[in-house]
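Shown here: the complex without one of its protein chains, the others still in place.
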Amino acid sequence: MNSFGRVLRISIYGESHGLGVGIILDGVPQGIQLDIEDFKEDISRRKPGKLGTTKRIEEDIPEFLSGIYHGFTTGAPINIFFKNKNNDSKVYTDFKNHPRPGHADFTSTFKYERYNDIRGSGHFSGRMTLGLVAGGVVAKKITNFLLKKISDNSLEDIEYKTEIIKIGKLVYSNNSLEIDKEIKRVQSLGDSLGGVIQCEIFNVPIGLGEPFFDSVESLISHGIFSIPGVKGIEFGSGFLGCENLGSEFNDCFINREGRTLTNNNGGINGGISNGNKIIFSVAIKPTSSIFKNQETYNFKSGKIETLKIQGRHDVAFVLRVPIVIEAMTALVLTDLLMKIVK
Amino acid sequence: MNSFGRVLRISIYGESHGLGVGIILDGVPQGIQLDIEDFKEDISRRKPGKLGTTKRIEEDIPEFLSGIYHGFTTGAPINIFFKNKNNDSKVYTDFKNHPRPGHADFTSTFKYERYNDIRGSGHFSGRMTLGLVAGGVVAKKITNFLLKKISDNSLEDIEYKTEIIKIGKLVYSNNSLEIDKEIKRVQSLGDSLGGVIQCEIFNVPIGLGEPFFDSVESLISHGIFSIPGVKGIEFGSGFLGCENLGSEFNDCFINREGRTLTNNNGGINGGISNGNKIIFSVAIKPTSSIFKNQETYNFKSGKIETLKIQGRHDVAFVLRVPIVIEAMTALVLTDLLMKIVK
Amino acid sequence: MNSFGRVLRISIYGESHGLGVGIILDGVPQGIQLDIEDFKEDISRRKPGKLGTTKRIEEDIPEFLSGIYHGFTTGAPINIFFKNKNNDSKVYTDFKNHPRPGHADFTSTFKYERYNDIRGSGHFSGRMTLGLVAGGVVAKKITNFLLKKISDNSLEDIEYKTEIIKIGKLVYSNNSLEIDKEIKRVQSLGDSLGGVIQCEIFNVPIGLGEPFFDSVESLISHGIFSIPGVKGIEFGSGFLGCENLGSEFNDCFINREGRTLTNNNGGINGGISNGNKIIFSVAIKPTSSIFKNQETYNFKSGKIETLKIQGRHDVAFVLRVPIVIEAMTALVLTDLLMKIVK
Partner (left out) sequence: MNSFGRVLRISIYGESHGLGVGIILDGVPQGIQLDIEDFKEDISRRKPGKLGTTKRIEEDIPEFLSGIYHGFTTGAPINIFFKNKNNDSKVYTDFKNHPRPGHADFTSTFKYERYNDIRGSGHFSGRMTLGLVAGGVVAKKITNFLLKKISDNSLEDIEYKTEIIKIGKLVYSNNSLEIDKEIKRVQSLGDSLGGVIQCEIFNVPIGLGEPFFDSVESLISHGIFSIPGVKGIEFGSGFLGCENLGSEFNDCFINREGRTLTNNNGGINGGISNGNKIIFSVAIKPTSSIFKNQETYNFKSGKIETLKIQGRHDVAFVLRVPIVIEAMTALVLTDLLMKIVK
């Protein structure tokens, strides 16, 4: 199942070292202006090139295979394709027999009976998230298009702020120099780092989501855990907040817009957005591909053997994930918005 | 959307103070023995009666409206209904105007234009989870029925261990006396407590789940966040684990069954179960209904006013949630199992 | 899969000789007045009692298990249940071994490994359509509720006219006396009759449906073929119309409302309603349960043997199906309408 969403329905396809990767968006309203320029900013946020990220740099220019006409969406499915260019598959040879710890080599080889394309992790690659980022761009445009249509400017655009709040054990905001040092140190060890990303969404209309299976938390978490490497999510004040008493945790209302004094619930009550900022944090594991030797079972030899991974890898792929989280969230919230606005 | 699942499809319905609550399971294989006795244990785990739980005690005897014949499932939809008996709606009068903090009163009244049934939180009530628990009973039976069918006893039954690991700030295992004291203390304050629940699933076959939108984490988290009061979830070593280096976090394989030395990934790689124990933790917020006065906006008077909640409430509803988490997880894993086993 | 619909989602459950049958409607907008009286007319159109129909007469009073509060829909799932009362299962004994021709005895016993409830055809019974009729009542109310909301009276209510146009070989309109005679004659032979039903829908807004899989024809036919006994459907001028030349078949537009001179396409172009009357016809097979002896294979004895069916059956169940067709169509069109109107 590579599809997600009810009204705005996305499907992703592709492989890391195949022809390319892409996304189809079905259900996009007609009349939204869309060109390649719109994608540049978000795609560049996902690109490597900074300290701690891989040297495989792709151009990542979106190609519209369908659904755009004269620069506007037509209402037909939009297929956005990204060709792979800078892939080097030579170094991925024996991972079916000697699977990399933390990766999907073992499970995908078992499940797909060794027919899986393991080059660059194939369909399991983080490169698949490029399609999600492109989808997020379209989602954001849809949201603002719909809000404009209904609001007579009474509603503001939904805005996203997504940033890393922790790398390894270091809190980001007040440690950026230390963090650079830590990344270099870990890189020199041939090791890797994880982190935590926080996503805040402003100006969310009241009423998105439903009780139970279409709760805002259910759908966001469903989407977020689809992103490779995510190990946890918490809304509002999260795990720590749940240590408090009810009288401390409850968010009392303070005005007729439904603003609350605190926001421990993260902008959601009973699965439905309450108009306050939606806020959640996501735990991202350290990059599984490390250059350090690992002692792990070789299924061909039947022995635990040293595995030495080569190639180009992010020291901390968490650095590239904020825009992916943001895009996935935009896809979910836009889908929910489209249920109540036409 | 009150439905969930692909092959095993559930739909829940009902209200806390209406005629009753229930669940329909569609896609249940024929030939599974099922009677009222099967439900007793799990339903009693959800029942109040213990320290820290409400005094509203319902009999909660399941009534099979369809899909069972001569004590066996027929393959047709199974509708399980629970009549409400011990409800007292008198105390729920003005919550549409003076919404309870932390509850869905504000959002549901906004979204459903005041047509929502707010008695006992209506369709948003924790009582709706009774249907989920019943569904979980059926799911567990399906799983073991299917595993028996394919395994010639080579596969063991899937087993669940779900328990509270934290109440408020207290770790459960080594503090049960303190916890009783704390519950009594908080109860005497008219306040409430949250906590953390841990779920472990043993003997999960390798190969459940898929990359991206049907990852085990995506589907479990989707289900778990459908349960009222959940604010966070983390798999394996979770948020804390992500502070480690990759060389510490990676789970090296140690034998041909795919067992790993550590289990920081919580039994899942690339969204697919790897045969190790699945483990995750869930943050549950403190009960929103507290007897303590709360200063919160009254939408009728247009002023912040004191709200005094009456009635019968759990001091720490987290105490009743472990079986709900377990049931929801069983529903998800059974659905995934049914995709690969017929 | 006993569910259908995207925005307005229905699920049916129950058995002919079990506790009862019913339907859940999920996605019904809040604020629609709904009481038992609303169901009387359509349910009575499905009831037997007339010439050519069975003597099993049920009261068929809908019981609202959920989703209604103070006489209005709340937005939560509506579960409508009909208790079975007048069932007599004694005469359904050996159909698993000696399956009735034309019925689902053979296929359901094979597929469900003899766990199927075969009494009164169980879950395969025509009695299941009672839930659909109840669903149709709700659907019609939703449609007119939504049209009123958007139209400032510029749009008229959608109206349905569904009637039998053929019984056996006799055209209905100009032969009603002959038809009564024919029914009596066939009844006296212990045999049965089929027929053709025509459904016309007036005042359908332009723009319902989509190209390909959500075309109006795709969704209506999907729904209609779910009704037991349907063997064919044709839209507009249908099979006969397709014998004409394009210049005869094409429906030329004559005014700015999109009215066409002819209506060979049945009110649909490219899968989308064009504002003209939607019209289609449905072929209903003769009742499979006949009193006449039938020579058919007995899977226990391994020989072709005489089967003698007893009990109470419609001579021509087609007489009771128009309202079922109409209800199913209303469910489909309402679902499509809800996609474009909020």
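First chain written, first letter: the chains are A, B and C, and each begins at residue 1.
Here, a contact is a pair of C-beta atoms (placed from the backbone, for glycine too) under 8 Å apart; a residue touches a chain by one contact, two chains touch by 3 or more.
Since the model is a prediction, treat every value here as computed from it, not as a measurement.
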Looking at C:H17, C:R46, C:H103 or C:K277, which makes contact with the chain not pictured? C:H103
Contacts of chain B with the missing chain: which residues? 6-7, 76, 211, 339-342
To test your reading of the contact rule: which positions on chain A touch the chain that is missing from view? 1-3, 9, 11-15, 18-22, 24, 26-27, 30-31, 64-67, 69, 72-79, 81, 111-113, 115-117, 122-123
Where chain C meets the chain that is not shown, the residues are 1-4, 6, 12, 99, 101-108, 110-111, 121, 123-124, 128, 166, 168-169, 186, 189, 191-196, 206-207, 210-215, 217-219, 221-223, 225-226, 228, 230-239, 241-247, 249-256, 258, 260, 264-266, 269-274, 283-290, 292, 294-297, 299, 302, 304
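Note that only the chains that are shown with their structure count from here on.
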Among the chains, which has its CA centre at the largest distance from chain C's? A
Do the two copies chain A and chain B share over half of their interface residue numbers, or under half; same or different? same
Chain A and chain C, separation of their C-alpha mean positions in angstrom: 45
Whole-Å gap separating chain B and chain C, where each centre is the average of the chain's CA atoms: 38
Chain centre separation (chain A, chain B; CA means) in Å: 26
Can you tell me which residues of chain C touch two or more of the remaining chains? 76
